[in-house]
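Of the protein chains in this complex, all but one are displayed in their positions.
Going in written order, the chains are labelled A, B and C, and every chain counts its residues from 1.
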Amino acid sequence: MNSFFLILLILFAGAGLSFVLGKISSIISGTVAFLSIAAASALFFTQIEMGSFIEFSLGGIQLQWGLNSYGYLFGIIVLGLGTLASLYSISYMQNKERTSGFYFNFVLVIAGMTGIIFANDFISFFIFWEIMTWASYLIIIYSGKNVKKIGIKYMIFSAIGAYSMLTAIVMIKGQYDTFLISDAINAGAFNFIDNIYIPILLLIGFGVKAATMPLHVWAPGAYNNAPTSFTVIFSGAMSKMGVLGMGLVLGHMFTADRSGSLTNFFSGFSVIYLQQTIGWLGGITAVIATLYALIQDDAKKLLAYSSIAQLGYITVGLATGTKLGVMAALFLAVVHGIFKGALFMVVGAVERQAGTTDMTKISGLIRKMPFTFLTALISIIALAGIPPLGGFVGKWMLYEALITESNSYFLVIVIFFSSTAAFLYSYRFLFGLFLGQEEKETEQVKEAPITMIIPMLVLAILLVITGAFPGLIFSPIATAMEFIGFKDVTWNMSVLNNVWGNEMNLTYLGITIGVVFVSIFAFITLKGLKGTRYVGTKDISTSGEIPYENENLTFQINFFQPFVRAAAPMYKRSMNKIWNELGNGLEALFNFTRKIYTGNGQTYALFVVIFLVLMLLFKDTLFV
Amino acid sequence: MEKENKILEAIKVAFNVEGHIAREKRVMITANKDIVSSILLFCKNQQGYIHLNHMSVVDRIEDGKFELNYIIWSPTEKVTIMLKTFIDRENAEMENIDSIWDQANTYEREMREMYGIQFPGLIGRQDFALEDWDEMPPMRRDFDTHAYAEKTFYQRPGREDAKDVREELTKQSGEVIPDFAKKYSRE
Amino acid sequence: MEDLGIKIIGALLTVILAFTVGMTYGGIVRKLTARVQNRRGPVIWQNFLDLLKLQSKKTNIAHGFMGHMAPVWIIISAGTVLMFIPILNGNLWFPNLTFHGDLIFLLYMMVFGSLGMALGAGQTGNPNSAIGVTRGLSQMVGFEIPFVLALVALMVQYKTTSIQDIMDIQAQTGTWMMFANPFAFLAALFASLGMFRYSPFDIVGAPAELASGPVSEFGGKYLGTMMSGGSIFAFIKLTLYVDLFMGGAGFGTGILATIMGLGILLLKTFSLYMVPVFYGWISPRYRTEQAIRYFWGWPTALGVIAVIWAIF
Partner (left out) sequence: MTSNNKDKQTIVEYIQNWSRKHSLFVMAYGTGCGAIEIPATMTSRYDAERFGIRGAATPRQADVLLITGYLATKTLKRVIRVYEQMQDPKYVIGFGSCTINGGMYYDSYNTINALDRYIPVDVYINGCMPRPEAVISGFVQLQKQIAEGTANNAAKYKENLEWYRANQKKIIKNWRMPDYNW
């Protein structure tokens, strides 16, 4: 049997089997889910050749599945993270109810995403896209809480995305008479000069999943409402499906050969406008999401907003349309999958062990959950973009691309503002959960089980490796970029370069940090070793006052109040409000429309007459 | 003196208590401890004396009584009423009025700690200003603070001659000390 | 191998230089502040005495692993950044790793220490530390904006992101960057006020209010190591500014040239250092949000003008 079919069969069978076995025990169900995803990814990484494809027809429509280098890059994220997340889920979902449905949908989402990666034609692409969307919807409302508020919002925005995508597919079929993605690209469907609507409709469809402003409002609630082990996939991998689509469209759009076109100058100009618009949308998404992330008291919500901000950076990178920029975006997409996956796993571990993710309720878990803290620390360093971890490489490339290649100097400032403000919530996250005084209520908390620790540590180690040797990820990215139209993509194992010829050598950086670290750590530890004493967090100098056992002095409420005060004007507008106003406006419009249907036959006859008259009047302009 | 008379008469009529006008804007009333809260409520709700200025206690050890003073004030009339009552020193107990004025709670906690007067239903930490005090309440006049200090704290030698030296001084200077001042002698 | 030997000795020399100069500048500022307040003041080498005393404390308290590591983060950050900053232009002894890093990297690496130290302060469990940290981080978001605008302006104007290149360009054209793009220099200068945390931006460690803020639980060797790191950082910031805006320093590798270069460097850094110090003497303290608004006002506007100036 062909391995494409086999992989999808394994996944769908795994979904069904875990649903059935879920009635017996949640652990068995989870194990089945894990095994099926692991088997699928083993097949994916070993059996499938790059560039191979199969064709078959279904109901008279020619379908094509295959694997290209671009899909392979996202396959790494989806199946790699999927395997780890499903392993993680076993312990996480252990004592929850209705796990069979959860695992069913979990594997189905993975299957949907794998299908999207395999799909070479728009029909199967769309079908798998909808499988992914519906399965994820069912997981979002799994907890039964906030179904109306969050589930419906997610559904409405997904529907907007799906409809615009479907419209675009129909338009492609109408104009180019093909369903194959490669044919459409070769025919210039994403060219933006000949077709303004197709790329924009597709971008709307993908933008919903990538949570780009102004289509992001569903994301924080949905990320927060889903069980944490699924949020790992949701934020780490599923949002990358939107990035996949956007990269495909934008990459071909910017690299398209426009030399033959008559309207060369203007088309180039309008592409620049689109590019700037998308870039700024990404930048503003990043800023606003960051501002909202740093006022959250709930760790999971904080990460949800942070995910949107990080997706904003990726959008900016894609919108630059330059080699370095797109490379930065794809690199950030991979690294974001890793560190955000790890961070959501951390939150899940805390939620499982301590019972809540509310940072005002728990603190000082570092001594109880050291490995979880280690993962959180490494991931946060990567998230904040601090050298020498993977996040820094992505940020560096993004900035350099914006400054040296794309000439978006003020966009750089916006991005920089967002990523500096990201330090605030990064610190808040670590401090809120792990640092501060130890609570009496969390005395009994223990480290998470080993099946949760292993995936977290694997991701943390990956972050360290990508920081030292980003070339490991550059190599699939480079081939992927060649697929979407960039030529001669160059990369080095651990030296970053920009077009002005400046370099950033990660080897020297790593060596320097290593030398300084070892010497200073040895000095600090050995110096006065006997006199150094470790004390508890209650032993603090509060003007001689001794805090009671049940007294917790950790500073958690209104954490960044001074900053929020200074940035108050930026908090006033919310996209949610604008959408609500739009909804109210539409309702008023519908009310107005209803007035046309008066129920009087004479009026309807009048409408028909008016319509005919109008058609006659404008017949020359309408039917050329 | 119209306002003062008015309020004094009103209280006298309502409660049958003694009282007089000490001076302008100051009315003194002495009442039995049982009707103190009623008078306060009456003044607060019906006469507009909505502000509790102060509560104080005096140790009348000679009479075996504690003298409690409630000082209330009306922002419209600008008249102060001093309501005085006497309670027994033994097992001193007084009605809790912090339901009438919240701030009374603080005064009552201080009285409880410093004089040992009990206010049934008083909510608040037992410690007010002192910490871990398990002796006689220190502000009662039968509490010998010097003896307590000598017993509890280490007395550094050199304190024995801490006597009143004013008599010696008057001999030298010829200054006359009035009688009331002589009481302050440490002896 | 000989090359490597020179590099290692050069690196050690750089660290010693940065440490000595940073500490001495701190002492001089204490002395000058005292003189301005009509006091006699401590001796100039007072900071060395303080450091020696702190390091010779017999007992030390740590609140856990992150608390233990806090000074280590600072020194890592300081030491690494120091290696990537050109001290003397064209001098054999001080090139270090200048050619292998650039401005964007420096911006991020400089934050490393503060964040690591913030984590250490967080683990102590002292509420004052956490409050100080939130103030410090918030203030950082404030002053980084004009600073980055200034840097972007420089990068755009001369099409390079390397400090070494910017120094070379200044040497070639003979024009200091503070005259070539005065707005960028002004924006960066305003940002430096916040960076050095002298008054009016010293609310982070307000001693009377927050019990010295983030460092309130650190003493002995921890405080001493932090102090050394802070001194190295002061030197780093000053040298960075001098390299970027005031043409750097350095004439060559000879002994005389090295001494002269160092002299020029000290002169320039010291005069630059006096700006935040002077500003501090005459200013009361800003609250955090006032400080942030201050940086987002005129300094940011100057930065925007600088970028526009650089583009055209």
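Everything below uses one rule, namely that a contact is a pair of C-beta atoms (placed from the backbone, for glycine too) under 8 Å apart; a residue touches a chain by one contact, two chains touch by 3 or more.
As the structure is a prediction and not an experimental result, all values here were calculated from the model.
Seen in the complete assembly, the chain not on display touches A, B, C.
Although one chain is not displayed, its contacts with chain B can still be listed: residues 129-132, 134, 138, 143, 145-146, 148-150, 152-156, 158-159, 162. Residues 30, 34, 37-43, 46, 49-50, 52-53, 56-61, 207-208, 210-212, 215-220, 223 of chain C touch the missing chain (whole complex, contact as defined above).
Touching residues on chain A toward the chain that is not drawn are 531, 533, 538-539, 541, 543-546.
By our rule, only the chains that are shown with their structure count from here on.
Inter-chain contacts peak for the pair A-C, counting C-beta pairs in contact. Comparing the centres of all chains, each the average of its CA atoms, the largest separation from chain A belongs to B.
Between the CA-based centres of chain A and chain B the separation comes to 71 Å, rounded to the whole angstrom. Centre-to-centre separation of chain B and chain C, using mean CA positions: 62 Å.
Averaging Cα coordinates per chain places chain A and chain C 36 Å apart.
Not a single residue in chain C touches at least two other chains.
Among the residues of chain A, none is in touch with two or more other chains.
If you check the complex, the residues on chain C that touch chain A are 55, 57-66, 68-69, 71-72, 75-76, 79-80, 83-84, 97, 99-102, 104-105, 108-109, 111-112, 115, 118-119, 122-127, 130-131, 133-135, 137-138, 140-142, 144-145, 148-149, 152, 155-156, 159-162, 165, 211, 216-217, 220-222, 225, 287-289, 292-293, 296, 304, 307, 311. Against chain C, in their complex, chain A makes its touches with residues 364, 366-367, 377, 381, 384-387, 392, 395-396, 399-400, 403-404, 409-410, 412-413, 416-417, 420-421, 423-424, 426-427, 430-431, 435-438, 498, 500-505, 508-509, 512-513, 516-517, 520-521, 523-525, 527-528, 531-543, 553-555, 559-563, 565-567.
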